[in-house]
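One protein chain omitted, others in place.
Chain nomenclature is as follows: A and B, assigned in order of appearance, with residue numbering initiated at 1 for each chain independently.
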Amino acid sequence: MKWDFSFIWTAFLDLLPALPTTLYITAVSVSCGFVIGLIVTLSRMYKVPVLSQIGTAYVTFVRGTPMLTHLLIVYIGLSMLLDHLSDKFGWSFNSVSIPMIGFAYIAFSITAGAYLAEVIRSGLLAVNKGQLEAAYSVGMTTFQALRRIVFPQAFAAALPNLSNSLIGMLHGSTLAFTVSVVDINAKAQIVASTNWKFPEAYLAAALLFWGLTVLIERGTALLEKRINVYNRGGVA
Amino acid sequence: MGTPFDIAYVYEYFLKLLPFIRISLLIVFGSIVVGMGVGLLVALPRLYKVPVLQRFSQVYASFFRGTPILIQLFLIYYLLPELLKLVSIDVTKVPVLIFVILAYGLHSGAYFSEGIRAAVSAVDRGQVEAAYAVGMTGYQAFTRIVFPQALAISIPILANLIIATLKDTSLAFTLGVMELTGKAQTLFTVSRHMLESYLALAIVYFILSFFLEKMFNFAERRLLKHEAPIAKEDKVPMGRKWLNRTLDPDIALSKGGAGV
């Protein structure tokens, strides 16, 4: 086999149509995961009975198992459940009605939720207790205190971890090929095998992911600079 | 989509998976050894600010942290033999397991280098000064004062990395390695109890992660016995203890973001 550098560029262009799929999966899983994570964290912080225990078990289990197993279990389990129900009640809606990417959305949101729960929690913990007390002392309600004082500071503290989670989910989205979703990775496989140029195709895919990751990192750094203005102490 | 759910299969598959823990752990162990070596090599130029090499280390860490492990697996599997062919080394007979270990090793090496840097810079500057003040040489100060403290600091980072690598090994099947996940996919070919097989698989991973976590918590307590126990009120009264612990490494080892 001969090296074909120009094919890296060709492959790169071939991969681009699959880029939106990768970005959709990442965006959906991180946004839904954030909502799940927030619910879990708040229910654990305020010790909501049952919900907090379920939350803990969920976070523990998901973090202790590979993302791939989440996807496979959700895909197969949910399909079985749906088909069983639609059989029983005579629905026309069954597992085939859900597009494959839907399973990836659901499964990866579950994965992201567990990791983001921890990120959110560590962000909230980073806020000094005195901040909440000070907010109360000027007469704020709990809701006001959380929204105006605690959350903004927690967000600043959690930003690096949030960025990592986003990158993690971007990279994790490559698993979607197991449920036949054509993301960048699956596309690279197709490009590689149809042209019989494996190294070049994967190099192109790697470069694409690398670029996206660096973009997220740079963006985070910029954002961090802007929101951390208050942290710039005046210590000479 | 398979046959009705039968919990008995979960147990049966679970037992069938157990022997394959060996392969997964072998990959984890091999890649951690490779990763530590690579990580140290990559971290040193940045710790000591060696001109050109420092830049190379940065690019290395950025690339291996900036691309998905799945892509890296394929890349190393397909690209490495080509590169070695250029210097006329034939690796066509090398077992695929070696490629897998190498890929995970190079991947975790990037994270190790960050971890090493984070741990070393977490040791208070005053510790080095005190070592110099009692007359130690730079080497003595590093080996006797900085390194032992950095080691204790890096335990959670190491734990996090090893557990992450274990979970990542679930992708080795894509190159045809018969580890836990690869085996799980062969189990249901006859019976078609897919869900049971994957549930059993998840349980095996969970138990492994759980025990690794416990083990490292123990090691950390031993190594950090010199630190005052963290005051109870500082720890969040939520979740189980060992779960709380899993949190901290994330903060110590920032996966992306600017500079650890």
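Everything that follows uses one rule, which is that a residue touches a chain if its C-beta (ideal position, glycine included) is under 8 Å from a C-beta of that chain, and two chains touch if they have at least 3 such contacts.
Rule of thumb we're sticking to: contacts and distances are computed from a predicted model.
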Taking the list "Amino acid ABC transporter ATP-binding protein", "Fe-S cluster assembly protein SufD", "Putative zinc-finger domain-containing protein" or "CoA transferase subunit B", the UniProt entry for the undisplayed chain gives the protein name "Amino acid ABC transporter ATP-binding protein"
Visible contact partners (per top-of-document touch definition) of the missing chain = B
Which residue among B:15, B:33, B:130 or B:215 touches the omitted chain?
-> B:130
For the full complex, which residue in B:23, B:69, B:97 or B:152 touches the chain that was left out?
-> B:152
Touch residues of chain B, complete complex, unshown partner | 124, 126-127, 129-137, 140, 144-145, 148-149, 152, 225-228
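Heads up, the rule we're going with is that only the chains that are shown with their structure count from here on.
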The chain B residues in contact with chain A across the complex are 1-2, 5, 62-63, 65-72, 74-75, 78-79, 82, 163, 167-168, 170-171, 181, 194-195, 198-199, 201-202, 205-206, 209-210, 213, 236, 238-240, 243, 246-248, 250-251, 254-258
Contacting residues of chain A [partner chain B, same complex] = 1, 3, 44-45, 47, 52, 56, 59-61, 63-70, 72-73, 76-77, 79-80, 83, 95, 118-119, 121-122, 125, 159-161, 163-164, 166-168, 170-172, 174-175, 185, 188-189, 192, 198-199, 202-203, 205-206, 209-210, 213-214, 216-217, 220-221, 224
